[in-house]
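What you see is the complex with one protein chain gone and the rest in place.
Up next, subunit A:
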Amino acid sequence: MKKNMFVSAAFGVAAALIAGTAQAGTLDSVKQKGFLQCGSNTGLAGFGQPDAQGNWTGLDVEFCRAISSAIFNDPTKVKFTPLSAKDRFTALQSGEVDVLVRNTTWTISRDTSLGLNFTGVNYYDGQGFMVRKNLKVASALELNGASVCVQQGTTTELNLADYFRANKLQLKSVTFATSDETLKAYEAGRCDAFTTDASGLYAERLRLAQPDEHIVLPEIISKEPLGPAVRHGDDQWFDIVKWVLFAQLNAEELGVDSKNVDQMLKSDNPDIKRLLGTEGKFGEGLGLSNDWAYRVIKLVGNYGESFERTVGQGSPLKIKRGLNALWNKGGLQYAPPIR
């Protein structure tokens, strides 16, 4: 992992040198190509996965479609490049993809030495625990002496050890090479608890024989802010990707969604007017048309719609908004105003 980071970093420097001169205008090159090249997941429940017809769906996928809508007024002008965890950064640095929306955790090393800019957080994730209901445990702090099934060689394993040490709890971790094995072992009763990123816990729980006999504990023991990333050196593109997410968040806050957006065009609320481009020339500042946010909301929807459809109540995962609720509803999602 460390070596990978080093190679990626070296790559980043080389890529930045080349990219700095050759690829000043990502927006221009995207417009010229006629489509957005989006680095996506090779398959992650709720975030990016193909459906029965082979169409990509998921929260990250919808965000790529939102960017495409803002630029082309068409959510389908996206080509997805499925990337594994280890080549995602190289692909972005080398210019193979224009934007990386692949449940990537925002960290300082990635933001600096890898030459990336994170444009925001489209999902606040974090590591959580799943236990059997009949264990009668309501909090992770009651897991003293518990055995925990965890996938080895991941940050998850390190976070687990840190959390137990910090809270002076006895830990018996049982490690496995793959996530499948880990889940099987947990189901077979080899351990009391199962840990992975909270978004993954819900998907894994569905694979258990009796999903209802297991609960996800409320504690989140690590910070995993997942967000879209772009290359260093193109501020206009950075702004576009950043504000597409902010537009979706602002739309939810203002109660504008894909169904009522056309009526909202007639709204007297100045915030809505500025959002939808009936007042002001904010789209031009981004190098887009002034109805850029209208297109995003009309064609893809606001953040809440997207969330519920892909990972929330409208999906089999049924993840609660939690940290991803708007700031005025007890969550962390807060977008700067459009003005």
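Here is the rule we go by: a contact is a pair of C-beta atoms (placed from the backbone, for glycine too) under 8 Å apart; a residue touches a chain by one contact, two chains touch by 3 or more; residues count from 1.
In this text, contacts and distances are computed from a predicted model.
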Listed names "Oxidoreductase", "Amino acid ABC transporter permease", "NADH dehydrogenase subunit" or "ABC-2 type transport system ATP-binding protein", with the criterion being the UniProt name of the chain not displayed: "Amino acid ABC transporter permease"
Which of A:N144, A:Q170 or A:Q210 contacts the chain that the document leaves out: A:Q210
Residue, one of A:D162, A:D180 or A:E284, that touches the chain absent here: A:D180
Contact with the hidden chain (one of A:G46, A:P75 or A:G304): A:G46
Positions on subunit A contacted by the hidden chain, ascending: 14-15, 18, 22, 29, 33, 42-46, 49-56, 79-84, 87, 90-91, 94-96, 180, 202-203, 206-211, 315-317
